[in-house]
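What follows is one structure encoded as structure tokens, with my remarks underneath.
A single protein chain has been omitted from the complex, and every remaining protein chain is retained in its original position.
And then subunit A:
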């Protein structure tokens, strides 16, 4: 029972765990930034009206969304070295994979956001003499981002939790670091509890933040 638990291994290995958490956060932030940038491009491609571009983007998004993330992680880990000719390490592979994977999910959010803007505004932009890109940049996207900010952040919380799946290729994130500590000190049970609490606290805090944001920035 719980009485037999010994959590004293945690303070002793904090620097090591901190490194793991740093990778988790770094991966989350890079994949979020890259995912939103590429996701926005994908969404604009799908809505561009240029048939080959739109269908290529749709294919990419649907493909990524119908395969389990773990499998995508394994795919990239296998294929990247074959394509570029040399191994790049689990951490770099994870960063590339998550950026590519999350772009598909962010693009669906951005597409919904763009489509939530009334058509008349696009027409107004064209009527003022702006082309497709200026209309997107100055009229549609600023509002779409505002509408979508809470959903984008919710997706980021999911992304933060999903980064734990780099476990499959052995990248050293918070979970892997905790597991290594647990194994070295013979205290795996305590470390799994610890890692669950860390994820729970961070995700809960982030989702409270999203809820507050939702109230404050909604366009009324």
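Here, a contact is a pair of C-beta atoms (placed from the backbone, for glycine too) under 8 Å apart; a residue touches a chain by one contact, two chains touch by 3 or more; residues count from 1.
Note that contacts and distances are computed from a predicted model.
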{"item": "Chain not present in the shown complex, as UniProt names it (candidates \"Type I-B CRISPR-associated protein Cas5\", \"Glutamate ABC transporter permease\", \"sn-glycerol-3-phosphate-binding periplasmic protein UgpB\" or \"NADH-quinone oxidoreductase subunit N\")", "value": "\"Glutamate ABC transporter permease\""}
{"item": "Where the unshown chain meets subunit A, residue by residue", "value": "1-2, 66-71, 74-75, 78-79, 82-83, 85, 157, 161-162, 164-165, 167-168, 175, 188-189, 192-193, 195-196, 199-200, 203-204, 207"}
